[in-house]
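The complex appears here minus one protein chain, its other protein chains still in place.
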Amino acid sequence: MTALLAVARYEFRMQARKRSLWIAATLLGGALIVLQGDRGPRSLPVGTPAREVMGTWALLFAILMPLAYGMLLADRLVRDRKLRVEPLLESLPHAPATRLAGKYLGGIGACALPGLAALLLAAITELPKRHDPALIGWALVAFVVVTLPGIAMVAGFALVCPVIVSVPLFRVLFVGYWFWGNMLAPDFLPSLTGTLLTPIGDYGATWLLANGHTALFAGTPGFLSFLRPDPSAATAALSVAVVVLCGLIPLAAAAVVAHRSTRQTWPSKA
Amino acid sequence: MHIEIADLRRRFGRVTALDGVDLTVAGGMFGLLGTNGAGKTTLMRILAGVLPATSGRVIAGGHDLSTRAGRVAVQRRLGYLPQDLGLYPDLTPTEFLDYVGLLKGLDDRAARRRQAAELLDLVGLSDVAGRKLKGFSGGMRRRVGIAQALLGDPALLIVDEPTVGLDPEERIRFRTLLSSLADARTVLLSTHIVEDVAQTCRQTAVLAGGRVAFTGAVTDLTARAEGVTWEIVTPGPPPTDGVVVSAIARTDGTHYRVVSPQPPAPDAVLVTPSLEEGYVALMRSAAPAPVG
Partner (left out) sequence: MTLTIWLHEARRAGPAALLAPPAALLFAAAIAVFIRATNGSRAQAQTLLLAGLEAITPLAVAMVALTIVTRESCRELHLSLPTPHLATIGRRLGVLGAVAAVLCLAYAAVVALAGYRTGSSGVAALLVWAAPTLWLAGFAALVAAATRSTVLASSAVALVWLAEQVWASAFVGSPLLRPLFLFFTSRVGDGPGWAANRVGLLAGGLLFLAVTAAVLSKPERLLSEEDA
């Protein structure tokens, strides 16, 4: 446990210090603020409930900001090999799975910082207009329900997949997937958009809106209909759980592979 | 290749890496000494045409390195081994040399391959010429580095910290190889390992804080420690006066060699200095030494 926390802490520090994380997150978040148009949270009338305002902000940021997290995390494992620190890390007594889990947790922590900062800033800038201190509280709720699960899923895939498909190819697939699996209308092409599996936080945001409309496409009929229940508090919670668990699948697979390869190479090392 | 450097300066933002360097390299093997951060690598990079100078002049083989034409002309006759040479792990030494040879303008395929084979033989890598570079040890990687630097039979060879990380045997072999190469060309050896210069160079310069603190014969640098190098034998703690250059524990006590203007102990004995002690004496002196 100590090793896990140590790896997570240093991974968090290393990534949170990267200027590129903050610049990329600011770039993407800023673009969203500019591009939101009249359907964005700034256009919501005064008197709109705080949970709806912050749910809309969280969904808006979730459109693009996770791309920065995916790009950042894509070379974290490949980088160890490139910088020739992998042999050193492998010589340490903790299991490879611990290192992987630590990197995963540290990565989530670092990427969560700009995500949380964006929502809190949005809440603070809304305060003078809406005079509702609950905005801050709902910003935190929106962060937990919409932002964080998406980061967890992105982190799981972004850490592991580039080792298999190379970093540039992963980045292409990730951007393509983000559009296809989160924003492409399900009646246009078969896609995961509007299912419980969408890391953009569609179900969570729909629950926060609580106005009878879906945030994007949550529950819209389409491909894999069993993954498209009607939006509610329960299905929002289920979506959060499913999205987080999805992110753990590549990590678990990588941990099993690493464990097996350690067991195979151990006798020859001895 | 004759090199003339005049009032060379290089700044990186607020940091001054080179602060008015004047230096002449006539030919043969020339050692460039200095502490880490003294500006050696920056100077090597400017001489290799990798970095432009902020101001000052460098003339190498009659070519002015401040012009693009001059830089390319020097680079055509240059072999360069950077301090941190990354290799392509997916290539074999033969393929790597073939690639670098092409980029050096060696267009004749047969001649290029023949030269690559000869150089791999020279650096003792013929047996592994077909193996991927990813499995090579530090010493083997350095030898691939020197082989690529020698492609095209360069008139100027610049090697930056070539022996870092090598085992003693590899280091001796490397030094011998560099010395033998200096017969027909100018070899600029940048290092912070004084022993490497002592064993290979007749001429040397010492950089400190981006300036030339000394330039001249290696024997003259050694002479800087004459009259200030002492040996004392004591079972007790090391002397506190001066700089302890070596400490060897023997049955009669620990033999300390100390560079100090005054005797570090009443029973200290003046001894003949080594180049390392000359270097220490130089670095201890506050003002730069007179050039000569």
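To keep things simple, chains are lettered A and B as they appear, and every chain counts its residues starting from 1.
Simple rule for what comes next: a contact is a pair of C-beta atoms (placed from the backbone, for glycine too) under 8 Å apart; a residue touches a chain by one contact, two chains touch by 3 or more.
Please read all numbers here as calculations on a predicted model, not as lab measurements.
Checked against the full complex, the one of B:82, B:210 or B:264 touching the unshown chain is B:82.
Touching the chain that is not shown, out of A:4, A:64 or A:118: A:64 (per the contact rule at the top). Note on the undisplayed chain: of the listed residues A:43, A:125, A:166 or A:225, the one touching it is A:166.
Of the options B:8, B:29, B:58 or B:100, the residue whose C-beta touches the omitted chain is B:100. Even with one chain removed from view, subunit A keeps its contact list with that chain: residues 18-21, 23-24, 27-28, 31, 35, 37, 63-64, 67-68, 71-72, 74-75, 166-169, 171-172, 174-176, 178-179, 183, 188-190.
Looking at subunit B, the residues touching the absent chain are 12, 45, 48-52, 72, 75-76, 78, 80, 82, 84-88, 90-91, 98-100, 102-105, 107, 109, 148.
One rule holds for everything that comes next: only the chains that are shown with their structure count from here on.
Distance between chain centres (mean CA atoms), subunit A to subunit B: 50 Å.
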